[in-house]
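I am attaching a structure below and will ask some questions about it afterwards.
For this depiction, one protein chain was excluded, whereas all remaining protein chains were kept in their positions.
We call the chains A, B and C, going by the order they appear; numbering starts again at 1 in every chain.
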Amino acid sequence: MAYSNRNFVYHLRLIKSYFAGQAGGDVVIKVGIVGGTGYTGVELLRLLAIHPQARVDVITSRSEAGMPVDEMYPNLRGHYPGLVFSEPDTARLAACDVVFFATPHGVAHALAAELLNAGTRVIDLSADFRIRDADEWACWYGQPHGAPELLPEAVYGLPEVARDKIRDARLIAVPGCYPTAVQLGLIPLLEAGWVEPQGIIADCKSGVSGAGRGAKVGSLFCEAGESMKAYSVGNHRHHPEITQGLSDAAGQSVGLTFVPHLTPMIRGIHATLYVRLNGNSLKRNDVELQQLYEARYKGEPCVDVMSWQSCPETRSVRGANVCRIALHRPQGSDLLVILSVIDNLVKGASGQAVQNMNIMFGLEESAGLAFPGLMP
Amino acid sequence: MAYSNRNFVYHLRLIKSYFAGQAGGDVVIKVGIVGGTGYTGVELLRLLAIHPQARVDVITSRSEAGMPVDEMYPNLRGHYPGLVFSEPDTARLAACDVVFFATPHGVAHALAAELLNAGTRVIDLSADFRIRDADEWACWYGQPHGAPELLPEAVYGLPEVARDKIRDARLIAVPGCYPTAVQLGLIPLLEAGWVEPQGIIADCKSGVSGAGRGAKVGSLFCEAGESMKAYSVGNHRHHPEITQGLSDAAGQSVGLTFVPHLTPMIRGIHATLYVRLNGNSLKRNDVELQQLYEARYKGEPCVDVMSWQSCPETRSVRGANVCRIALHRPQGSDLLVILSVIDNLVKGASGQAVQNMNIMFGLEESAGLAFPGLMP
Amino acid sequence: MAYSNRNFVYHLRLIKSYFAGQAGGDVVIKVGIVGGTGYTGVELLRLLAIHPQARVDVITSRSEAGMPVDEMYPNLRGHYPGLVFSEPDTARLAACDVVFFATPHGVAHALAAELLNAGTRVIDLSADFRIRDADEWACWYGQPHGAPELLPEAVYGLPEVARDKIRDARLIAVPGCYPTAVQLGLIPLLEAGWVEPQGIIADCKSGVSGAGRGAKVGSLFCEAGESMKAYSVGNHRHHPEITQGLSDAAGQSVGLTFVPHLTPMIRGIHATLYVRLNGNSLKRNDVELQQLYEARYKGEPCVDVMSWQSCPETRSVRGANVCRIALHRPQGSDLLVILSVIDNLVKGASGQAVQNMNIMFGLEESAGLAFPGLMP
Partner (left out) sequence: MAYSNRNFVYHLRLIKSYFAGQAGGDVVIKVGIVGGTGYTGVELLRLLAIHPQARVDVITSRSEAGMPVDEMYPNLRGHYPGLVFSEPDTARLAACDVVFFATPHGVAHALAAELLNAGTRVIDLSADFRIRDADEWACWYGQPHGAPELLPEAVYGLPEVARDKIRDARLIAVPGCYPTAVQLGLIPLLEAGWVEPQGIIADCKSGVSGAGRGAKVGSLFCEAGESMKAYSVGNHRHHPEITQGLSDAAGQSVGLTFVPHLTPMIRGIHATLYVRLNGNSLKRNDVELQQLYEARYKGEPCVDVMSWQSCPETRSVRGANVCRIALHRPQGSDLLVILSVIDNLVKGASGQAVQNMNIMFGLEESAGLAFPGLMP
């Protein structure tokens, strides 16, 4: 008997669906990208370069209009011959099947409506549509919400929670990197009602790429290298997003202390989560806790529940669209420790965006995403 | 008016004490080191090379006997001409004023008594005398305690807690790296009785040098680099040491969840500590909390309480014998977050050992230790 | 008009060849791996996991027999369900279409003949069959050559030089990492006879993974990190391999000074090559030099000649099976500087091995290899 790898099976299925698709005529997704010069932009290009059913037609950048994408990102040489950053052009974008926004917050507010009206679906990697309450958004982002009328239909694109809504959505808000790692790590317990909704602690460690490609002193090699520090303690903008998602899972308002740390690595988020079992659940044993997670994520292509007391490494998901999770209950006390790791640029951003696209267009959910992490 | 640096003032004092000392005749401390080939060993040599009143007479290593120290550690070239690792020789060690043990656990058990009997003082950087209870030690270290009769006189060498005992001690147990960062971060609150003694969380991030110079796969550049992971969740050997120290401070038994993480940097520990204000103290405001710490550490040469809501970086203490601490109270809840950073090889090991030596021999406490961190 | 990415085109071709292949019946290559626990082993598994026409049937390891591959390498979780390291078993290996050796030198000597006799093709990633002269091999590797009778048929697997021989080869010696970067950087000039064959300098910088996964002090994070050093100056084992390849290209014996350096990064080789134009070629201008390289590598799927005076970064090929090359002629002197970068584990080892397999089995040469580098 022989072992077969997942990709091989995937390709077989792909080939079948491809020919099936040709009949239907729409298997190739025409993609536009707004603001592709940052790290989530180049990561989208990397992922779409190996996606069997997507084709990048337009990529815009005000600052770099006219520059070939592979001049800015030489890793892409040979993959996008002729693709050049262009000035934003709504007509060209509207001719796409889907447009990704890899922009700072505020940009998608301004453009999304026009594209949606033209029938183009929108996947926004920024924070513009993640918070349901426009006032809360305005409070955390320090400016009025630019498109509150779109909020009701925006779908928060965490496939493990909202797969069905994503399928039919026109507008996706791709979750932030910290929120992805924290929510996937906690929702099984919160949905089951086994833990106290107050006093949740998320001690998170992020690689430096989470700070983006902007030229800031704090992101310099000589500033962020060989050092560890906390930052934005108590006032990070992902706080309301995480709280919203956890409260949804719990069915009630949760209380969260969220402490992000800057870690001297390029990619990766390691979330160390502390929650207390509540009264009735204190009697749960290790097997029950483990099974809760395995059952919740059974069949999920992008969540990997490791065995009890494992210690996932961020490098095991480097470049991969996977969240690895493991559970601990030190000294058998009421305090659970959940470890959750992702690549902030993949499952925490561009990979999750592609996963949403796959769902939206009826493709295999992990199309173009079924590769292992780069290790070492 | 002019600014004067601390070192300048220190040198003036040194010069005075030196001449005073000459009268007394014993200002030069003769130092022996057992097991100097690991990272705490070379760090001792680095620190003693710039110590104005210490002189290394003997350094032993079974495995490297005959090798010049600066062949193994070329950074020391020019500083210890002629100093060679020698086979352990109790007589030569006993001729020293003080002997440092930079050895794996178990070694100091066997040799300490003999040296103490010869009148040589012992500063042990290993875990051999840190736990007061020999049975608990045996349980965590998986072997019987080799010198329980010495435990009653061993002094746990955290100068900020036990300065007076250190002065007269013959046998010092230098605190571990994690225990130093965690205890200094928490004892003001515990001594004051302002926080719940149960449910304390220490989420700690350590550089790779904490794992020592042993050739282990997990410490390879390609395994530990560009990645983050937790390890030894709930069963790290520093757990009982931290609990003992915190319980002493609290005057009662504390409950601790300790999660260490391996961080891709060479030096540094970042402790992120979570404690809950207790009933009476919930009304304390930020200023009172900050003042508690400033008062507790007033005049301490090696603890630096930063301003409220600061975020200390481990690099700010790289190579320096300092613990930097800052306090946060996110969203004004009952949960305090204390950030505490040290260099694990300095204030977390060899620097603290030298600080103990300085106290034991009546020297300026920061003699040889008054240099800034290496930044960048 | 729309841009199409290379992968998309590739998949279309794949699908066609797949169905064509089905007719032939043997499109799925059955793969065995000997010694898969090192970095080239796990990299083979990573690459084969996304290869559309290969299936790993056996992977052997004496030391880890019984361990699931994804327990040792959690990045592979989900990709090889059930695949376990097994004791070497010639019969099972011989049932494969091809066996990769990812072993220390000496191992393939002992096993290759048996497999070849059984009709299994062998791709050896070690140095066992790279040097044509058994005596020279013995001299550099300090032991007699174990299979000199196989040397005449062994093909040195640099596809850009020996594609035709590879196609029909039974036994491939995959070039070393340094030799790949240096040879690809120099052969156009040497083949053309434009440079002095003596006095060639190869100043090479390698990431730490080049030293393998063995637990050696010199490869520790705290030893190799944040530092740069040369090593094995004048006596590195890749010296004779490089000299052999360059001499072949030049049609005469070349003189080489090769200085490797250990660089604080996980992956990557940067070769900085210095050669002197010879008498007749001193009049060549920049355009002619550039065109020499572009013509030599025209159509090569895995060599990318960048524009004149570019500076390729190793990260642009991280994880990718590409060699990027750029030419400089500082101050217009007779000295050319050629910069050549690869990922030592991909184009310098496992990727090149897969490229050889593709050629040997008549697959698309870049099947499973057509992904961009991971950047950042």
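In the analysis below, a residue touches a chain if its C-beta (ideal position, glycine included) is under 8 Å from a C-beta of that chain, and two chains touch if they have at least 3 such contacts.
The model shown is predicted, which means the values in this text are computed figures rather than measured ones.
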>> One chain is left out of this view; which of B:Gly146, B:Pro159, B:Pro312 or B:Gly348 touches it in the full complex?
In response: B:Pro312
> Which listed residue, B:Val42, B:Ala112 or B:Leu336, touches the chain dropped from view?
Replying inline: B:Val42
> Per the definition of touch given earlier, which of C:Glu71, C:Glu136 or C:Asp203 contacts the omitted chain?
Replying inline: C:Asp203
>> Touching the absent chain: which residues on chain B qualify?
In response: 2-8, 11, 14-15, 18-19, 28, 30, 39, 42, 45-46, 48-57, 73-83, 209, 213, 226, 266-267, 304, 306, 312-313, 315-320, 322, 324, 370-376
> Touching the missing chain, which residues of chain C?
Replying inline: 199, 201, 203, 205, 207, 222-223, 225-231, 233-235, 255, 257-259, 261, 263-268, 270, 272, 274, 309, 311-315, 318, 328-331, 333, 335, 337, 339, 341, 376
> So that we can see where the missing chain sits, which residues of chain A does it touch?
Replying inline: 39, 208-209, 213, 215-217, 219-226, 264, 266
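Keep this in mind: only the chains that are shown with their structure count from here on.
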>> Are the interface residues of chain B and chain C largely the same numbers on each copy, more than half shared, or largely different?
In response: same
> From the centre of chain C, which chain's CA centre is farthest?
Replying inline: B
> With chain centres defined as C-alpha means, what is the inter-centre distance between chain A and chain B in Å?
Replying inline: 41
> Taking each chain's centre as its mean C-alpha position, how far apart are chain B and chain C in Å?
Replying inline: 47
> Going by the touch rule set out above, which residues of chain B reach two or more other chains?
Replying inline: 222-223, 225-226, 264, 266
